[in-house]
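What follows is a single structure, written as structure tokens, with notes after it.
Here's a slice of the assembly, chains where they normally sit.
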Amino acid sequence: MARVVVDVMLKPEILDPQGQAVQRALPRLGFEGIADVRQGKRFELEVEGPVDDAALARIHEMAETFLANTVIENFTVRVDS
Amino acid sequence: MTLDTVKHAGETPDTEQPWAELGLKQDEYERIRSILGRRPTGAELAMYSVMWSEHCSYKSSKVHLRQFGEKAPENDALLVGIGENAGVVDVGQGYAVTFKVESHNHPSYIEPYQGAATGVGGIVRDILAMGARPVAVMDPLRFGAADHPDTKRVLPGVVAGIGGYGNCLGLPNIGGEVVFDACYQGNPLVNALCVGVMKHEDIHLAKASGAGNKVILYGARTGGDGIGGVSVLASETFDDSKPTKRPAVQVGDPFQEKLLIECTLEIFREDLVDGIQDLGGAGLSCATSELASAGSGGMRVELDRVHLRDATLSPEEILMSESQERMCAIVEPGKVDRFLEICEKWDVIATVIGEVTDGERLEIFWHGEQIVDVPPRTVAHEGPVYERPYARPDWQDALQADDANKLARPATAEELREQVLKVISSPNQASKSWITDQYDRFVQGNTVLAQPEDSGMVRIDEDTNLGVAVATDGNGRYAKLDPYAGAQLALAESYRNVAASGARPLAISNCLNFGSPEDPAVMWQFAEATRGLADGCLTLGTPVTGGNVSLYNQTGETAIHPTPVVAVLGVIDDVNRRTPIAFSDEGHLLYLLGDTKEELGGSAWSQVVHDHLGGLPPAVDLDREKLLGEILISASRDGMVDAAHDLSDGGLIQALAESCLRGGKGARVVVPDGIDPFVLLFSESAGRAVVAVPRSEELRFTDMCGARGLPAARIGVVDGEAIDIQGQFSIPLAELREAHEATIPALIA
Amino acid sequence: MTARVGVVTFPGTLDDRDTQRAVRIAGLEPVPLWHRDKDLKQVDAVVLPGGFSYGDYLRAGAISRFSPVMETVIEQARGGMPVLGICNGFQVLTETHLLPGAMLRNNHLHFICRDQKLRVENADTAWTSDYEAGQEISVPLKNIDGRYVADERTLDELEAEGRVAFRYLDGNPNGSLRDIAGITNAAGNVVGLMPHPEHAVEPGVGTGRTDGLGFFTSILKKLVNA
């Protein structure tokens, strides 16, 4: 079975308090030199059958209408190898 | 690997078995062999080992817990007593209430969020299994020092887990406790309580009867969660230094549990089950053996029918899995279709996995081959019982001789004021709203009282306004000084809290958190605490309906303070008559009820100002508690008091501060003749409360106290915007609020 | 004759029974609606109540939006039927795009439960006519995903058209842009807000106040006088 990964991240202009909380905590933990942190979601889909263009198109649609809310989020779809 | 069938076990008596790794002792393993007349199969060994663990079998505590039954007070309110998933109490008007408090201490230290979340999930299923709709939760919590770095890891995770799970289930959180003490550093206590309501006729029990009835497993799929969790986590001293030995953690799915609740309630409404049991610790091993043991006849289970999340699980693992959000029901054949239909409606997976037989054995099959053939009672109810040796610790005398009453006291009014602010802003005495604001207290629309009130109260009938109140209390410092008195003080405080809010105490549940039972000193603390609690319940007339024991709360040789947590349930006929803690009307008169003696042992003052623990805890007088309770209840019913607040840790000043801040009104206090202001403010004498009495009711109220022989001293009046202790000091409410509310966010947020 | 108000139950909905109670107290007839049924049982208005439908997994409201009942609700809302989304219901309404914007994790990342002061900015919607514009009310707020966001253009448009229905007072509890607690569509029939009016309808329970009752008396007047 093939794995397709959909990454969903908040759009750059949207405040990401989770990422900020991580970033603020880092120096306290002794990690310097991280200028910015954004936190998003990663979906791993196990796809039955071949992952051809048609399948990817369907997954793209699924991401657009369901996995991501495009009012606030961007997404990418890619086949995991 | 070949399947270890019953037949195979009979033919290979000399096969080595990993009984020690599973937490069994040599003699326990021998006993299993003699019960079966052969060596156990792998599956049988798995079942016995989890069911005979401390957590499931209560092998160290059983001999002491018996007193709760033997000394039980006459009480016709008790409908179901100890031994079921939870006790059930008659609260009138045909309603019954079930409640129970349980621990999830060790898992919450390993994985605070999931540990605490699944703790809530587990107790909610216990309540559900009794036939009740869960209506509220509470969470008595104890952490290490507030400023310890690990507390910053554990506390937010635990709080988020309790909130994340409870909020998602739609259960209002109506109270609990948050206590910090270095003794809990490696052993935080995460106790969870759930209250449920039903009609008398809806009570369900965990038993399998009626040959031919079907056994249905429903809820989440079974996965590899917490395999061995019961025996490894609850039976052995927890050792953090070996991460590789960490057992798999259970992950909760509150959404699944919410579906399980609604689905189960619908199944109850249509009267489709004969017996029902939740799956908690020890999973299917526990559910099948307990159901079969408590019922008549035997049970036959086809284990391969269980819906799995992980297809590679072995039968032993399936039997031991602690996957959450599952229930097991006994259903007449004619009702199975409808049962499955309701499960389908709620998107809940349900499978018939077996049936009740007219035999006497619990028989489990794996693809047609028999892997378990045991007398269920020997697994579920006739496990080992230990009479562990116990002895009063050699340090107890020295501890008690180290009298807190001799500690240096404030020399000036200015110093007294400073110490008041210091105590009120100390982590244990400070406002906990940073925590409780993460819990939904409004959902279900029946919450009458929630934090920071003395007890949590919910309405259970919208037409008659019948309600129930619950409070939970425990004070490990008192119990360390004297476990017998400490347990009674926890009982007394919880009882007083319920009465202060206007409800009549009916029954109790408890969670007994202690160190290792293999240490005779700890065992002595346990014996003393249970004896104290049983004696106390007899005097107060409040039976123990159930509870939970958590042992091995210790790191190396050092045990936590003995920490019996007591939950008292009360009933109130009309929730509109409840008494809040808030001083909300100027001019109301403040009365201090009870006797104030010089009692500072174990007090908040001794801890905060002197970092001291020694001497004796406050004296217990349960007859006085009862009288105080009656006065508070009558005063509430007849509208004689506008506010009431029980006095406990922190003493009078703590109660005044909380009531003033809650109502946004100040208080002018006159120190009565013959009492030292310091003692008046900080003593923790039991059996006391402060009440606000409207002037129009003063005579009626004082007459009642006089006639019943309860000391009531007028100490002041609700007035102004400060706490003003006349002749001593004044603290503006704004300053008080800052001191009280800033501490926890500053430490934890 | 009174009006019938449907209250939808999704898997994981929590405040459905509370909302039914509030509807009843206001003198309306509550009608339970099930997420799998397209049929709205001829109700005159619909409330999408609070809770954690589908556990709020993925995003709050994201899965419920695709339920059969929502197909009909969306269609009828576009036709003018009054719809109120409370908390999770508001999240469902933004996911369906019946209302603009989206709801994100609170800026402090915690669940927050408190008695929240609001100003009613728009008293001309189907659900707010019993309030005065500018009136201050207090109702419980309880959520973890309550931060309202939309792009600047949308926000300006909402302001310009008077579609910000409620604003938080005495401090923004979650980082919602422009202190927005609730909004309405242009027609005023679809309203969503994060706080919970259904938990403030009876003295003695909840907050002890009845500031939330106006939502339900507003819709009663609209439907019965209509």
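As written, the chains take the letters A, B and C, and residue 1 is the first residue of each chain.
Here is the rule we go by: a contact is a pair of C-beta atoms (placed from the backbone, for glycine too) under 8 Å apart; a residue touches a chain by one contact, two chains touch by 3 or more.
Remember, predicted model here, so these are calculated numbers, not experimental data.
Trainee: Copy numbers per chain label across the whole complex?
Mentor: A x2, B x1, C x1
The rule we apply is simple: only the chains that are shown with their structure count from here on.
Trainee: Find the geometric centre of each of subunit B and subunit C from their Cα atoms only, then give the gap between the two centres in Å, rounded to an integer.
Mentor: About 36 Å separates the centre of subunit B from that of subunit C.
Trainee: Report the inter-centroid distance (CA atoms only) between subunit A and subunit B in whole Å.
Mentor: So the centroids are 41 Å from each other.
Trainee: What residues of subunit B sit close enough to touch subunit C in their complex?
Mentor: 160, 163-164, 167-170, 253-256, 258-259, 346-347, 436-448, 459, 462, 465, 575-576
Trainee: Where on subunit C is subunit B touching in the complex?
Mentor: Contacts found on subunit C: 11-12, 14-15, 17-18, 21-22, 51-52, 54-57, 110-114, 140, 142, 144, 196, 198-199, 201-202, 204-207.
Trainee: Can you tell me which positions in subunit C touch subunit A when the two form their complex?
Mentor: Result: residues 58-59, 62, 66, 94-95, 100-102, 104-109, 149-151, 175 of subunit C touch subunit A.
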